[in-house]
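Excluded from the complex is one protein chain; the other protein chains are retained at their positions.
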Amino acid sequence: MTCEFLKGMFDTLLDRGRHLGQGAGLLSDGHRSQTVSIDKIEAQCRALLSGKGEASGRVMAQDIGAAYDTLDDRNKAVFFAMLASAFGAERTAIDSAWRRFEAADTSETRLALLDALEPPRQELFRRLNRAPGGTKRLVDMRADFNDAHRHDAALAEVEHDLAHLLQSWFNTGFLVLRSIDWSTPASVLERLIAYESVHQIKDWGDLRRRLSPADRLVYAFFHPALGDDPLIFVEVALTNDISSSIQSLLTDDRVEIAPEDATTAMFYSINNCQRGLRGISFGNFLIKQVVSELRRDLPNLKTFSTLSPVPRFRKWLASGDTTEKPFSKRQRDAVALLDAQEWSKPALENDKLRPAMFALARRYFLEEKSPQGLPIDPVARFHLGNGATLERFCWLGDTSTNGLTQSAGLMVNYLYDLKSLEANHEAFVGNQIVATSAAIRRIAE
Amino acid sequence: MTCEFLKGMFDTLLDRGRHLGQGAGLLSDGHRSQTVSIDKIEAQCRALLSGKGEASGRVMAQDIGAAYDTLDDRNKAVFFAMLASAFGAERTAIDSAWRRFEAADTSETRLALLDALEPPRQELFRRLNRAPGGTKRLVDMRADFNDAHRHDAALAEVEHDLAHLLQSWFNTGFLVLRSIDWSTPASVLERLIAYESVHQIKDWGDLRRRLSPADRLVYAFFHPALGDDPLIFVEVALTNDISSSIQSLLTDDRVEIAPEDATTAMFYSINNCQRGLRGISFGNFLIKQVVSELRRDLPNLKTFSTLSPVPRFRKWLASGDTTEKPFSKRQRDAVALLDAQEWSKPALENDKLRPAMFALARRYFLEEKSPQGLPIDPVARFHLGNGATLERFCWLGDTSTNGLTQSAGLMVNYLYDLKSLEANHEAFVGNQIVATSAAIRRIAE
Amino acid sequence: MTCEFLKGMFDTLLDRGRHLGQGAGLLSDGHRSQTVSIDKIEAQCRALLSGKGEASGRVMAQDIGAAYDTLDDRNKAVFFAMLASAFGAERTAIDSAWRRFEAADTSETRLALLDALEPPRQELFRRLNRAPGGTKRLVDMRADFNDAHRHDAALAEVEHDLAHLLQSWFNTGFLVLRSIDWSTPASVLERLIAYESVHQIKDWGDLRRRLSPADRLVYAFFHPALGDDPLIFVEVALTNDISSSIQSLLTDDRVEIAPEDATTAMFYSINNCQRGLRGISFGNFLIKQVVSELRRDLPNLKTFSTLSPVPRFRKWLASGDTTEKPFSKRQRDAVALLDAQEWSKPALENDKLRPAMFALARRYFLEEKSPQGLPIDPVARFHLGNGATLERFCWLGDTSTNGLTQSAGLMVNYLYDLKSLEANHEAFVGNQIVATSAAIRRIAE
Partner (left out) sequence: MTCEFLKGMFDTLLDRGRHLGQGAGLLSDGHRSQTVSIDKIEAQCRALLSGKGEASGRVMAQDIGAAYDTLDDRNKAVFFAMLASAFGAERTAIDSAWRRFEAADTSETRLALLDALEPPRQELFRRLNRAPGGTKRLVDMRADFNDAHRHDAALAEVEHDLAHLLQSWFNTGFLVLRSIDWSTPASVLERLIAYESVHQIKDWGDLRRRLSPADRLVYAFFHPALGDDPLIFVEVALTNDISSSIQSLLTDDRVEIAPEDATTAMFYSINNCQRGLRGISFGNFLIKQVVSELRRDLPNLKTFSTLSPVPRFRKWLASGDTTEKPFSKRQRDAVALLDAQEWSKPALENDKLRPAMFALARRYFLEEKSPQGLPIDPVARFHLGNGATLERFCWLGDTSTNGLTQSAGLMVNYLYDLKSLEANHEAFVGNQIVATSAAIRRIAE
């Protein structure tokens, strides 16, 4: 019941945002559609930072945010450049702090040096966060930034400061896991439709099929400051064996099973929702939390596995010959055989293709390595890094147009075996060892 | 209704803490009452930081937290010393980063220098926060630290890192204002009884008198990560004039008025609740938020004022003669007259005392200055810094034993006049000018 | 915050239904799809009524309900006949109670007579209500009954007893008004789509247009025992004048206005949701409650009006000649002119049609009377009975196929003028006087 008390707290949190409206400063002349000049925004940022006018700090922060929203891409670039140049740490202050530190390395001189090095920009971001909806705006600002300036070395400090703050604020200790179902507010559900990018949700009927049956579950992470806008979500199917086909999971024409009879939880789609939180990883934590919830609620569940895409597989196949270690004759033949087929499910049901493809998949996952000695497949790196095992290749696991085009229909099961997670994780992180099932190891090269 | 969805989110947030239990590492041998050695804790901290064993990061964080809780004061001191020595920034790394920075001041070398200077301790704290209840433990850890080591220069960096993180996490953008009343959970209400230190709440009946009548309100700030444990709260009385006596506000024997008939909101007690958040100020923001809520809900309210204590007044009176500028004859006579009285209300109702006391109060508030040129009274600095006006002295405003002993019964009204808040604030912060009512200015020296 | 406590109460209410499952009696042999014999059900009903086995009363009630659900229409008829014959009041007991009452009319003999006359069936229904979901089942049972047996005199007592109980349980004092918007759970929203029968909601996009814009509102009545299944809902558009066209209200291509700028609230669709509550009217109360909420939240609203259909208008036109008082030449000409048009909007935009139609509408609403002397239009009777005024005819107010086919495109505004509601209501109920605007009165016959 304490919890019920909290409910009210968060009503307030959101409502505040709604009621406060728009502030009255920069945009008060009614020309809201007109871009505010970057000079004016800079001046306002300085005022906000100065602490003068602290009395109206929230309104100021709100005005700056609203002004930012009016900027087009070109002006956003100017804004970011302004942040980089005008709110960095002062060189003279750094030098002077360094001299004191060099003379005597004490707590005091260290802190003073750290202080001199921290750009005022960080404090500026913290103050922008005081505006209603401020956190969401900073997240979106980082998305804007990364869209356009991710590789711009001159702006690297802006990205660093934003990322640093968001990393701290989106500490997993602050996240809230929620199960999502058909009684969830429509405003949340429509976000799932928008955010799902692995296996597209076509319409509300499709969504309902993924949430409403007792053997279909969705879990998401939320953060208090983003309200009902999720950070990441995972779709789960309760089954009686490890599924090898996404179409058979998603079809409407199947027999629903009672959750308490299921032995297996299939994680078949994981989606990050906030582009502005790129690089701040929640997926590992999400899967573990969901496994923990499921085990508590459904003690019959024994097996936890994914059914995962291999999105860059065909691209790799196409580029295969050009790699350092050329494809073997057998592998070249397989690719040729594959390319000779029409890219339709029936055509691919050619008995010779399966073994050829599996051999190629084996090479793709186990032999091709990134400069760090890790698998080149990003999905594989994610699950293996979590301690999962590369369990099984699923030929024609995804026969959607997308699935055939990107991965020749191949999908993969990564097994989350609770007893070996920790050891797998350490072997992978420490020694780049990929935990692999006997079945996959047995595939002929 | 979105909000109702959020409610569930936070149920989850709290429940998680409850269900997860204690972890199974350091204390798993059952000797929970036994202190864990600092060496073991240090090793566990290194493991947590290393990211190895990330799979069980939360459990590790929980174990370290639980181990910390078993430490006595002496061992806590050892723990903090360990944090200071073992998790600081490496001097060689700093020097090397400096050399690269000196050679070429680029984004990259700046970030690398900043990185070298940031102590691993900060990341350690962030990871400790992942444990259920982690935030509250870090707050309490800082309270422990400040109780014992606040002025210990050797540990200043530990304090800096904790303060830095908490400052960022307790950004006002994340706070939630809640009105507290008689239908609030008892578990929250009993905290108010415990945290109230200005005008003690004697028992549940006394508490009820401050919350339940329609003209008595309490507001508090909460933070999602601390659940139902408040950060700060303020008690408000709705009245028809600016009150000059705390006893008449708190008495049970008074006529309740309808909130919509009230013209004045009296803020008569403000309490910080978390010693571990010392120096991270919410009071300014709280008062402004409450004023904003009250104006929206009760448009008839025209006047916002405090009835505030002067806790160090008698101490100042006693030390008066020893200050640089000695008391005048008149002032010395006043103090003597005061000291000659018995410290009971009737005795103090001596007609000569009032003007003498007011003259002394005038000097105390307007002439005595801190090295920064600000008033020496901390309560005055807080309200004047918010832009309030020093409005009125209230002779025998607090006739409780406490009130008579500490402040000779004197209380003060600080007026929150919305039209002049901003200007007052800037004049005070920029030029140490104290906004003072004509009535107080007219008091003879 | 008291309210937050209640929240938990109702969680429990619903959850209970979910967890309890199905009971273990009549259907425990696993042949759930097999119809339970009416004889067995009757025996179970007798046991439930006898109070023997009270310990398992809920389970029994649940079993009977589950057994009822397996019945097909034919067996339901047998079930209702069984209720009529086996659970009525005993004639001999009535006669004997009457003799005692006739001998001495005292409180005691009156109560005894009343008691003898109350069929055991009523208590049976009350006990069936104890099952989880029992109330909803009784509501649906009445819907089944009315579908098939509404005019069956032999079963009139069954209907009377069900209606009597539901009338008592769905007392307006127990109803809860809720505003519904885009953050309402999808499970509630999909019911609106299903229940809307006046102006069909085509899909989720259409639904969103009626809920999500700030100037489009939906309110519904709920009853605690039916959970999230609404009883009735009304759709409201906030506008700047009294709308005369449903298409312009429902179009996506319109300018949204700020709610606080609106002067007018248009009630454009009212839908009863539970067929089993037929004849238990909530509409009157709903409109008044919504008007009261709207006035409190949006003090600028001055005008409250409906835009209502005239669903039987063309049927009346077609049958017009056969009524007692034949159509005048002018009226016959109008009908002929109308029939000569193609039933498409452009064709109907014939200047001569409007005045002819208005004259016919005037006769339809003001001259044609039911045996009780009231208008023959049921929608008119509802709003006029509430005290509304017949304000305006809207030619081509509904140009959907449905609108043209049923009502020749005619719609009507009923004005809810708060000052005259009460007087209008009394004049209508007491003297069959229809409050009519001057504009309509002026229409030439």
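When the chains are written out, they are named A, B and C in that same order, and each has its own residue count from 1.
We take it that a residue touches a chain if its C-beta (ideal position, glycine included) is under 8 Å from a C-beta of that chain, and two chains touch if they have at least 3 such contacts.
Since this is a predicted model, take the numbers as computed values, not measurements.
S.K.: Can you say which of C:Arg100, C:Arg126 or C:Arg209 touches the chain missing from this structure?
M.R.: C:Arg126
S.K.: Considering the complete complex, identify which of C:Phe222, C:Phe267, C:Phe313 or C:Phe393 is in touch with the unshown chain.
M.R.: C:Phe222
S.K.: Using the definition of touch stated at the top, determine which of C:Trp98, C:Trp182 or C:Phe327 touches the missing chain.
M.R.: Of these options, the touching residue for the absent chain is C:Trp98.
S.K.: In the full complex, which residues of chain C touch the absent chain?
M.R.: 1-16, 19, 51-56, 58, 88-89, 91, 98, 105-108, 110-111, 113-114, 117-118, 126, 129-131, 134-135, 153-157, 160, 165, 168-169, 171-174, 176-178, 184-185, 187-188, 222, 224-225, 227-228, 284, 288, 296, 386-387, 421-422, 425-426, 429-430
S.K.: For chain B, which residues lie in contact with the unshown chain of the complex?
M.R.: Spelled out for chain B, the touching residues are 1, 4-5, 7-8, 182-189, 203-204, 208, 228.
The rule we apply is simple: only the chains that are shown with their structure count from here on.
S.K.: Specify the chain with the shortest distance from its C-alpha centroid to the centroid of every protein C-alpha atom present.
M.R.: Centroid comparison flags A as closest.
S.K.: Using CA atom averages as chain centres, what separation in Å is found between chain A and chain B?
M.R.: Once rounded, the distance between the two centres reads 37 Å.
S.K.: Suppose each chain is reduced to the average of its Cα coordinates; what separation in Å results between chain B and chain C?
M.R.: 57
S.K.: Check each residue of chain B and list the ones that touch at least two other chains.
M.R.: Each of 1-5, 7, 184 in chain B touches at least two other chains.
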